[in-house]
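Showing chain A:
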Amino acid sequence: VSTGGGGGGGGGNTGTSTPISTKEVTEDVTVQIAGDTRMGDNSKAFKKALHDAGLPDNITVEIIAGSQVTNNRQNQYQQWLSGGRKEPTLMMMDSGWTIPFIARNQIQNLTDALPSDMVNTVENEYFQASVQTAKSPDSGDLYGIPLFPDFPTMQYRKDLLRNAGYSDSDFNKWATESMSWKEFSKVTKKAMEANQDIGNGYTFQASVYEGLSCCDFNEFMTSHGGAYFGNPEKNLFGPIGERPITVDEQPVLDSIKMVRTFINGSKDKHSLDGYEGNIAPSAVLQWTEEPSRKPFTGGDAIMHRNWPYSITINGAEDVFGKDLGVMPIPYGVPESEAQYPMTGGPVAALGGWHMTVNPNSPGKKKQAAVKVLQALMQEQFQLDIFGIMGWIPPRPKLLDSDKAKQVEVIGRYLPQLKVAGENAIPRPVTVVWPQQSSKIASEVNASYAQEKSPEQAMSDLKSSLKQIEQSA
Partner candidate 1 sequence: MESLSETAYAYLLLAPALLLLLVIAVYPLIQTFGYSLFADQLTGSSRLGEFVGLQNYVALLTGARNFALPSNFLPNLTSQFPFIKNVYSSALMVTLIFTGFSVLFETLVGFAQALVLDQDFRGRRWVRVAIIIPWAVPIVIQGMIFYLMFQPNIGFLVGTPQDPAFLNQIGPLSISYTPLRNTADSLFLIIIADVWKTSAFMALLILAGLQSIDRSLYNVARVSGATKWQQFKMITFPLILPTVLVAMLFRTIAAMRVYGIIETMAGCTTVPSLSCLVVTTFNNSLYATSATVAFITAVLIGIVVSVYIVKFADAEGGF
Partner candidate 2 sequence: MGEVKLEHVTKRYADVTAVDDMNVEIRDGEFVCLVGPSGCGKSTTMEMVAGLTKPTEGEVHIAGRNVTNLPPKDRGIAMVFQNIALFPHMDVYDNISFGLRLRDFDKEEIDRRVDRASDIVQLEGMLDRMPDEMSGGQRQRVAIARAIVRNPEVFLMDEPLANLDAKLRVHMRTELQRLHKELDTTIIYVTHDQAEAMTMSDRIAVIDSGQLQQIDPPLTCYNEPANLFVAGFIGSPAMNFVEGEVAENGFASENVEVAFDPADHGLTVGDEVTLGVRPEDVYLTRDSELTTPTQPIDAKTDVLEPMGDEIFVYLLLDEEAGTDLDDMAGDAFAGQLLMSVAPDSEIEEEEDVDVVLDRSRVHLFDTNSGEAIVHGITSKMPTTSADETPAEGDD
């Protein structure tokens, strides 16, 4: 019996870098796309948009609406690709975990496989942060076409702030000119005092989960000028084991103290001076996106940090409509005072998805897949799909377009999204990020929950991160 065992690699991923023919596909081909549930729910419109964007009629698209539990899907792809499965041909991959697939050499190198004009378009026109997460940190080659980015923003209740004396002029300013956390805390405090019946001030997510390490904490930290691995421009995606670990630096500690102040007020031993306290419920320590959104949507919170999907919900006419305000995430220190590039100032953690190609698919299918990718890259398609499914166009310039502005609800908040997109900070995805992420989440959460001092938590974190770095 001979098996793939022992050195155990399973499927041979040959040809991840062989060029794919861009010739017209003559016969009928069905391309299977591993998508998500939203794509599945809107599959008719999605396919129509593709064909409207120039996908030949002889290419049929079949959508597998994969699970939205992102870990599960990552695992699924992992098995499919290492098992050498030929289907699906196209796979939607989270920008948070595309890089490990690249590192494993499991997906098609598009720089090699696609015509260079396509690759250039992506590199030049797309949101930079997004593109970075679809490239090999080593070679810089492109492995995925960003499908849509996702940036969190701060949502607020204009009606409640008005009670506290703020007005449209303030709102308009905040829309593009981000405020500092200091001011944010004062605004929130004031609004809470003016609206005694509202139970929560500022709601966000600080449960022990990937969302804390990739996003919420990352934003607090980066906006204070801190970073996980020193200079993000250089070290975000490696080299593993050779980059500094900087989680115990002052800006990082300050960001933790700030959050502790938000939750516990100044009586916390590790509070940060100058900030208003008690503006966030301790429940945030257990909240992920949906639980944190519920009180806000239910009318029981003033400020809420979340992804664009929730803007669509909260901005709906039967919820808050025009009373929903959106602004970029506040900053801790201005960019100028920050130690590292890409830090300080307003930040937004980067989410979003890419489209990648299964290298094991037969040539014909890949050939057809290229046609699909081409359609996906059409601006028209991106705007269509923004309207249909709310996928934010991956090109910043499209956010200025009129067509985008006409999209219901979210069309009202494009400037804010654009600011967020331009200040987006990707999580430091490497092959060891999953291990590091859970350590970060648990240490940060423990410290937020006053179980550890910020210093203690971060030095513990530093040593685990170091071990992980060194193991790889």
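Following the convention adopted for this analysis, a residue touches a chain if its C-beta (ideal position, glycine included) is under 8 Å from a C-beta of that chain, and two chains touch if they have at least 3 such contacts; residues count from 1.
How were these picked? Simply put, all candidates are chains of the complex that A comes from, given by their letters.
Only a predicted model underlies this, so the values are computations on that prediction, with no experimental measurement involved.
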Candidate from 1 or 2 that touches chain A, complex-wide: 1
Sites on chain A touched by candidate 1 in the complex: 3, 5-10, 12-13, 71, 74-75, 78, 82, 100, 103-106, 199-200, 207-209, 281-283, 285-287, 291, 294-295, 300, 431-432, 434-435, 438-439, 441-442, 445, 449, 464, 467-468, 471-472
